[in-house]
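Right, one structure below, let's go through it.
A single protein chain has been removed from this complex, and every other one stays in its place.
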Amino acid sequence: NDLSTLPNFPAEIRAPAGTVLGVSSFQLHFADHDIMTPGDAPDVLVAMNPAALKANQGDLPAGATVIVNTDEFTTRSVTKAGYASNPIEDGSLSAFQVQAVPLTSTTVRALAEFDISKKDAERAKNMFALGLLSWMYNRPTEGTITFLEKKFARKPEIAAANVAAFRAGYNYGDTTEAFAVSYEVKPAPLPPGTYRNISGNPALAYGLVAASQLSGLPLFLGAYPITPASDILHELAKHKRFGVRTFQAEDEIAGVGAALGASFGGALGVTTSSGPGISLKSETIGLAVSLELPLVICDIQRGGPSTGLPTKTEQSDLLQVMFGRNGEAPVPVVAAKSPSDCFDTAIEAVRIAVTYRTPVFLLSDGYLANGSEPWQVPSVADLPSLKVDFATEPNGPDGEFLPYLRDPETLARPWAVPGTAGLEHRIGGIEKADKTGSISYDPDNHDFMVRTRQAKVDGIARSLPPLEVDDPTGDARVLALGWGSTYGPIGAACRRVRRAGLPIAQAHLRHVNPFPADLGDVLRRYERVIVPEMNLGQLAMLLRAKYLVDVISYNQVRGLPFRAAELAEVFKGVITDV
Amino acid sequence: NDLSTLPNFPAEIRAPAGTVLGVSSFQLHFADHDIMTPGDAPDVLVAMNPAALKANQGDLPAGATVIVNTDEFTTRSVTKAGYASNPIEDGSLSAFQVQAVPLTSTTVRALAEFDISKKDAERAKNMFALGLLSWMYNRPTEGTITFLEKKFARKPEIAAANVAAFRAGYNYGDTTEAFAVSYEVKPAPLPPGTYRNISGNPALAYGLVAASQLSGLPLFLGAYPITPASDILHELAKHKRFGVRTFQAEDEIAGVGAALGASFGGALGVTTSSGPGISLKSETIGLAVSLELPLVICDIQRGGPSTGLPTKTEQSDLLQVMFGRNGEAPVPVVAAKSPSDCFDTAIEAVRIAVTYRTPVFLLSDGYLANGSEPWQVPSVADLPSLKVDFATEPNGPDGEFLPYLRDPETLARPWAVPGTAGLEHRIGGIEKADKTGSISYDPDNHDFMVRTRQAKVDGIARSLPPLEVDDPTGDARVLALGWGSTYGPIGAACRRVRRAGLPIAQAHLRHVNPFPADLGDVLRRYERVIVPEMNLGQLAMLLRAKYLVDVISYNQVRGLPFRAAELAEVFKGVITDV
Amino acid sequence: MPVLKAKDFKTDQEVRWCPGCGDYAILAAVQGFMPELGVPKEDIVFISGIGCSSRFPYYMNTYGMHSIHGRAPAIATGLASARPDLSVWVVTGDGDALSIGGNHLMHALRRNANLKILLFDNRIYGLTKGQYSPTSEVGKITKSTPMGSLDNPFNPISLAIGAEASFVARTLDSDRKHLQGVLREAAAHQGTALVQVYQNCNIFNDGAFDLLKDNDTRDDWTIRLEHGSPIRFGADGSTAVIRDGGSLQVADDVPEGDPRVVVHDAHADDPSYAFALSRLSGTDLRYTPMGVFRSVERPTYDRMLNDQVDQARSGGEADLAGLLAGNDTWTVY
Partner (left out) sequence: MPVLKAKDFKTDQEVRWCPGCGDYAILAAVQGFMPELGVPKEDIVFISGIGCSSRFPYYMNTYGMHSIHGRAPAIATGLASARPDLSVWVVTGDGDALSIGGNHLMHALRRNANLKILLFDNRIYGLTKGQYSPTSEVGKITKSTPMGSLDNPFNPISLAIGAEASFVARTLDSDRKHLQGVLREAAAHQGTALVQVYQNCNIFNDGAFDLLKDNDTRDDWTIRLEHGSPIRFGADGSTAVIRDGGSLQVADDVPEGDPRVVVHDAHADDPSYAFALSRLSGTDLRYTPMGVFRSVERPTYDRMLNDQVDQARSGGEADLAGLLAGNDTWTVY
């Protein structure tokens, strides 16, 4: 069954269970668990004019997709509908995934060649919208097309026009890299508190702004647009009042370079991109490793290799961020597990970067970036302090400044920013002598520095909490271990398995490099460990290499999140096998 | 003991056993095995004028380092010495590592501030040369300096000048990234045949030229200079008569891009660089993976991370070339084990690239690139054929051309080059539909294509010979496994261990991705496997992950080859422990 | 060869640009021009980067590559150098060519391999949904610049001339005749030709070039360049580009035969003239020269490279065995 089977396509799409892929699971969820959001709210609203928006906005769950027909949002009609200012521009729709499209004019243009009345052409805008939705929720198109052909059998020209409009809408989604994801919300009653809905990219941006405030370091973002990371740039650009400086660079290399330069100057340097852009940044990240300056690199993963599938999700950059640099260049890696978790993960990434004076990778993906979930708004008072101490005094025995004299605990080197009298120093990408940081070609010094940089990153594990394992019955013999956006589906699958009476434990890694200190013990505690990943087994490889544990790598690389039902069956299979 | 202790420093340096680091082991070798090269030949010749060169060139072993004082190589003096043309330019010194330096004038310039006679200043050129040598063979400088100060104690100004000249020479080596390596030659009588001496970079270049001739594909090199890879560009630029086209690009990205464009046009596209440049190429290599076109990428590794140690050697790019791309982007990797082996490895890299229509990494390093060894000149007739068949006909059921219809055995796709009528087609970096290659966002197709690209690379293993294991006594319980330039030192170490009566097996990987099919069995055949690497254990990680074998990772990251003696001790330790 | 028609250059791929996008007009114009090239389809290659504009090769029934962002000129240079027999075209956008790809573009121009580069300039990043580009006017409000963009834009014509370009032209998506005329001259040029095509993105930057399109403003602001003709324009042709103390200026009511009126010379050896022309218009598009600014012959990189190969070969058969043996061998018996 398919959207096109709806009696006739209304401006407001309600997706019954089992229809639009992304949507259905969402709906279903609201059906079989109870969460405090209006039960049968539309997941998508197509607002053909301000009035329609006004009328329906109310019962829209935050995170819903809203397609607005900008052609009809004239100042007059906007005021007429009772809005003070244009809702598309004044940010009052920020809780939704808004697609602003000139539906009428675009459709009319698309149908220029058809000899049908202007009215008929304009009517076809519904089909254009439907086409766009079919793209966003990647639905097959044949069904709709045959439906339209049948429906207008007696008016072939109209039929053709509607099909053309439908196609145009579909292609529009492709061309403009339109996106839609519904994040599988963790069920079970939420603890008391104040909630809002949030998707991953804004959450990540907020996390960075918060970290900047908590550390007292002005945030500097150097970025080049790329799907699905661009929205972080867009979001941060709005927050200059927090002292945020955003720099749209000429390319990814300049983006990360500028961020590194800002870090050298004492700012919180951040760069954001997706797979292809990250690969371009690798040489500069290697420099950051050698300079030992704080830098946060956010990789919002998408389908690869190469340009791949820009609007689809994937976890296939893990090994790139681990190893995609020349020489021994270790970089810590943290990964967000849900849209709202992007906030906490951003703060954690900054903590590591400033504490250890190192570049840090933050991994998110298209699913988290665009999917949304209820988020208990944190109270600012509860956020950790990230206070940083810049070097202010010479630290050498003879009153000189030693830029590579390390903190014995963290192995971090001093961060002396320009403007500090007496600490003038030079650093660079050539190997440096221990302590003084001057150029050194000494073999033993090189060996020492290589191992020291590694030790610094490995040492971060000492600052990490033990891995949380969710094993309600305590008698599970199988562990499902994941990282990143698979948290939702794996969790949902585990719940299904347990409902079916089979015990299974779940653990999820926020820290991929270094691993939590107790990870090895946790792995060995279970008879089998299964690692579902939206790649060909990248985390699994790291685990096998480090712990020599024969983990089961379960992989799908379909550009889509795992389906909980499917995963559950796989888990059951493993459990019954042990 | 140190060069400076030589009675007085002659124009021609003979390095007695145990002196200049690089040199000594070389000499020693010649001492304790017999190899058909004049026993006590100089490893370094400093020719102050054409006459001196003429006189000594004779008993120079090929591969020796020759420093020529270009100031004295005027047309007159060249002819006077009996040369038809200037030996520095006419390539007649190609068998040596030539450093052409205006010794006299540079030294005089360096001593401008000293009030000493012009004659004394010019005499100091010997010290400049000695300084340069000390850099090249990285010798400590203190000894020489104190020696000079003592020697000229009564003429402090002269002493100072000589020290200054010595320093200037040393810095000259640093500034111009001067290089010198002596490769530890495999001992044991060589089989009958015709030999020449060759170092890795020319051998690699010759291998590419040969492969171009064998495949009938014109060679196109797109490269940007970088130490220690530049000499491959320099060498290939000389061979236009073989149809070789060399392109010095504006940067590494353009270098690999141009090579890929040439491959699309039916040429043998090659790009050469070192670590930092390779990281810049990663995005384009990802595109090559997606386009499935032949491309050879040579990484002449040097010390890292970042700019690191440009003139030192290291094996630390293995994981970068394995994983340094976004998405699942598998690329085959081959590694040369000795200077002359760069020739065969280049041919093997081309075989894989053209047979499987894939980018291929060839790993060498500064030690191989500049070190030299005797090479049995292959007869062209014995070289493998690399004949390639371009697509000439439509291959589809309906007479259409399907650019992604694969060869069932190799999974290679057809290579249809522009100019072929009827096969016009478009390819790109967005995910492609199986067979047709048109853009496809279909989830199952993506999963299929990702796995197929991986299967294609894995399938290369079927074309590989079983791994050769050198286990003379047949009762070894410990295996020393290596890859790349450690072959010489590991081999020498194994010989020492065996001479000490302890059995040990040695195996060396040419194919790092995919591994030879029988590698797992080989590993499991031994009680312990030790993997020495000039990195922090990169191959070891891949082995542990794939085979769950607890290999011992022995690492040094000193920018220098392993010392056979030291390795031997480590091996003995492992053997006595089992 | 068989006579080709525009439709021979259409592919079976559905054209996916937004309805009304200027790219459609450019595609039609190029397909319409191709038969004139007189080159067999199989000898033509279109290489693009990433962007809406870069989808172009999928719609041309020739050989084609939709490569990665900004790298098309480099890839095309390799192809053209290895295969001087081909007709190699690059399609790129203002972001693709001038932002991430700027270095490859400027080196392609100075190197002068035989490439035809079509730069679709819509002054916006279309594919990524409307961030400002290196040709966007200062102060532009976009998703990434809510308070207005700050960087001074490039003038692609000035930039190209500063990068030693041998052929530089500008045209308009909606003016098929002019567009094809420029393509004709670009194709005839031996070397790298840069053609800037003002292109309307009706979704993210609609109407950017209306001043040059609307009937009532077009003639007042468009300066048509024709080699050998005095540069006059305006409804009644009374406005002209004149020389005044070295710099070029626009003057109204210039009488017939006024000696100050500049006679367009696209072949002028000194690029200063073409550069001065490129400065007549700012981002506001007032007084925009359209046509070929500069077209001078210079040896092409691909030719010279292949000449060196031929020259080296003229020395006689290449001898692989000889190369491998070198000139210093010894024998083991």
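In order of appearance the chains are A, B and C, and numbering begins at 1 in each one.
Going forward, a residue touches a chain if its C-beta (ideal position, glycine included) is under 8 Å from a C-beta of that chain, and two chains touch if they have at least 3 such contacts.
These figures come from a predicted structure and were not determined experimentally.
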item: Of C:R110, C:R176 or C:R286, the one touching the omitted chain in the full complex; value: C:R110
item: Residue of C:T11, C:S48, C:N114 or C:N155 touching the missing chain in the full complex; value: C:N155
item: Contact partner of the left-out chain, one of A:N86, A:N395, A:T420 or A:T452; value: A:T420
item: Missing-chain contacts mapped onto chain C; value: 99-103, 106-107, 110-112, 134, 147-148, 150-155, 158-164, 243, 245-248, 262, 270-273, 275-276, 279, 298, 301, 304-305, 308, 311-312
item: Touch residues of chain A, complete complex, unshown partner; value: 36, 62, 92, 94-95, 189-198, 206, 209-210, 213, 218, 220, 222, 239-245, 247, 249-251, 253-254, 257-262, 264-267, 269, 283-284, 286-287, 291, 377-380, 418-430, 438-439
item: Residue ranges of chain B at the interface with the undisplayed chain; value: 101-102, 105-107, 109-110, 112, 167-168, 171-172, 174-177, 224-227, 230, 233-234, 237-238, 240, 246, 248, 250-252, 276, 306-307
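The definition used in the following text is that only the chains that are shown with their structure count from here on.
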item: Centre-of-Cα separation between chain B and chain A, whole angstrom; value: 41
item: Interface hub residues of chain A, defined as touching at least two other chains; value: 174, 276, 306-307
item: Residue numbers of chain C (touch at least two other chains); value: 50, 66, 68
